[in-house]
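Right after this comes subunit A.
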Amino acid sequence: MLHQVLFIIFGVVCVAGALNLLLQRHPINSALSLIVVMGALALLFLLLGAEFVAAVQVIVYAGAVMVLFVFVIMLLNAGVEEHTRGSRVAIFLGIPGLIAFFIFMCWAIGSNGSALGQARIGSFYVPTQELGIALFREFLLPFEVTSVLILIAIMGAVVLARRER
Partner candidate 1 sequence: MNDWILTLITFVPTAGALLLMFLPRNDRVLKWSALIISIIAFIFSLHLPAHWSSGAHGFQFAVDAQWIKSPNIHYHMAVDGISVWLVLLTTFLTPFCVLISWKSIHGATKEFFVLMLVLETAMIGVFVSLDLFLFYVFWEGALIPMALIIGMYGHERRVYAAVKFFLYTMVASVFMLASIIWLYVHTGSFDYSIIQNAIQNHSISGFGNAAELLFFGFFIAFAVKVPLFPFHTWLPDAHVEAPTAGSVLLAGVLLKMGVYGLLRFNVTLFPDQAHEHAWWINTLAIIGIIYGALVALVQPNMKKLVAYSSVSHLGFCVLGIFTFTQAGTDGAVYQMLNHGVSTGALFMLLGMLYERRHTYEIKEYGGLASPMPVYSTLFLMITLSSVGLPLFNGFVGEFLVLSGAFSAKALYGILGTTGVIWSAGYLLWLYQRTFFGQVTQPVNASLHDADGRERVSLIPMVAMALIMGVASPLWIRMIDPAVEHSLRPSNVISAENATHEGDGDSLARAFLNSTRTARPEAAASVPDITRK
Partner candidate 2 sequence: MNPQLNYALLLPEIVLTVWGILVMVIEPLLPQRSTQKGLGIFAFIGTLAAIAASLWQTTIPAGTGWFDMIRVDEFSIFFHVLICCISAVVILASFEYLDSQQIRGGEYYGLILFGTVGMVLMSSAVELVLIFIALEISSISTYVLAGFRRRVATSAESSIKYFLLGSFATAFFLYGVALMFGATGSTSIYIIASVLQSGQTAGTGAPLLSHGLAYVAVALMFVGIGFKVASAPFHIWTPDVYEGAPAPVVALMSTGPKAAAFAVLLRILFGAALNTGSGWFWLVWISAALSMTLGNLGALLQTNVKRMLAYSSIAHAGYLLVAFAARRDIGIAAAIFYAASYAAMNVGAFAVVSHFARSGERYVSITDYSGLGKRSPVLAITLTIFMLSLIGIPATGGFFAKFYVFNAALKSDLVWLTIIGLVNSAVAAYYYLRLVVVMYMYEPQTGEGKLELRTAPGMAAALVITAALTIWLGVAPGRVLDYARRGADHLRPAAQQQSSFRSPASGYPQDVRIPQHQAGDR
């Protein structure tokens, strides 16, 4: 019962935040709505027993990635989004495609509704330690490989954002 209430609250917050991102015309408002979505998602992660993931979600997404976004919005002083006529291809192909995709997804999930079962608070809980062990055993290679990824990201950011000499 508590779980359901919490799910509905956070779920509604998520959707509302996401819709707000879509509807707001100022990028900073969109960014803030996204932060709200991320926060609510972190709480949903907690409900699903992923406490470490929830914390990292807040630290990395809300605390680092989105700060970067806000920073850039402020730096470039991005104003209110102008209403220009968008790509017609995107609208005419994209929106129907999106609706089809969504219906398809709902069908795929709905048809497995019973097989998926119920989520119960505490029924599945991953201690941080176990997560760490998984990360450094089975997922050692991806973990190490992400270092290359980060290296590239650093180099790329430096190269692109650096002022011309």
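In this text, a residue touches a chain if its C-beta (ideal position, glycine included) is under 8 Å from a C-beta of that chain, and two chains touch if they have at least 3 such contacts; residues count from 1.
How were these candidates chosen? In short, all candidates are chains of the complex that A comes from, given by their letters.
Computed from a predicted structure; not experimentally measured.
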Touching candidate for subunit A, same complex, options 1 or 2: 2
Residues on subunit A engaged by candidate 2 in the complex (per definition of touch): 89, 93, 104-105, 107-109, 111-112, 115-116, 137-142, 145-146, 148-149, 151-153, 155-156, 158-160, 164
